[in-house]
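For reference, the structure I am asking about is given below.
Only a single protein chain was left out; the remaining protein chains are all shown in position.
Our next item is subunit A:
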C-alpha cells in the first residue's frame, strides 16, 4: 500500500473515533437533561428536600455543594499554589524532585472512595470531627491537590522565562518577581485551573459519603452565626451535596418521586459543571485579552 492510502485510512479511523466520542458525550448529556428538565423549576431549586412525600426540592443540597466547594478551594488553592510555585521555580532538578512529582501522580490516581475512607478514619473518627462539611472539604482537598497543583504549575510554566529575567535584572528578588510579575501574568491560567478543578469537586460523591455525611441537617438560612449548630454557615454540621443526594436517592431513596428528583438533580449538576467549564474558558480568554491590551 502506498503512503497516501495508509494516511487516508488512519485519518478516517481517527475521525470516526472522534465523532463517536463526541456523539457519546452528546447522547449522555442529552439523555440526562432530557429526563431531568421537565421536573426542573425554580420551586425545585429553592425548596428543601422531602423525606417521604413528593414535591420536595434541593435547596439545601445545592447550597451545601457550593459551600463545600468554597471551603475546599480555601484550603486547597493556597496549598496547591505554593506547591506549584515550588515545583516551577525553586525545585532543583534532582531525584528528590522527581520523587515528589511521582508522589503527586500517585495521589492523583488514588480512588476517591479510598481518600474518603482515609479522611473518615483520621478526621471524622480519630479527631472527632464527626460527619461535617469540614471533613468533606479536607477529603476533597486531598483528592484535588494533585490536579490543582498540576494546573497551576502548567499556567506558571506558560509564562515566558524572559519575565523572570526581566524582574531579576531590575534588582528584584526571585520571590518578589514571582509574586508581583509572574503570578499576575499567570492569573488567567490560574483562574481557569481553579474553575476546572471546581467542576471536579462539584461532581464528586464517593469522597464525601463517609466524610460530609449522607443526610441534610436542619439548616436555618437566617442564622448567620457560624458557631450555632443549625446555622447554614456552620462548618461542623453534616451535609449532603447534590452528587451524594443523587446517589442516595437511587440507592435507598424513600421519597415518592425519587426518580424525578434524581433526574432533575442530575440535570442541575451537569448544567453547573458545563457552566463551570465554559465559564473558565470565557473568563480566561477575557482576562488574557484585557492584559494584552487589545480591547
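In this text, a contact is a pair of C-beta atoms (placed from the backbone, for glycine too) under 8 Å apart; a residue touches a chain by one contact, two chains touch by 3 or more; residues count from 1.
Operating definition for what follows: contacts and distances are computed from a predicted model.
J.: Leaving aside the chains you can see, what is the UniProt protein name of the one that's missing? Options: "GntR family transcriptional regulator", "Phosphate ABC transporter ATP-binding protein, PhoT family", "Fimbrial assembly family protein, type IV pilus assembly protein PilN" or "Transmembrane(S)protein".
T.: The chain we cannot see is recorded in UniProt as "Phosphate ABC transporter ATP-binding protein, PhoT family".
J.: Looking beyond the chains shown, say which of A:169, A:254 or A:275 touches the absent one.
T.: Within the whole complex, the residue contacting the unshown chain is A:169.
J.: Among A:40, A:71, A:185 or A:255, which one touches the chain that has been omitted from the display?
T.: Missing-chain contact among the listed residues: A:185.
J.: Touching residues of subunit A against the unshown chain: what are they?
T.: Touch set of subunit A with respect to the missing chain: 160, 162-163, 165-173, 180-181, 184-185, 290-294.
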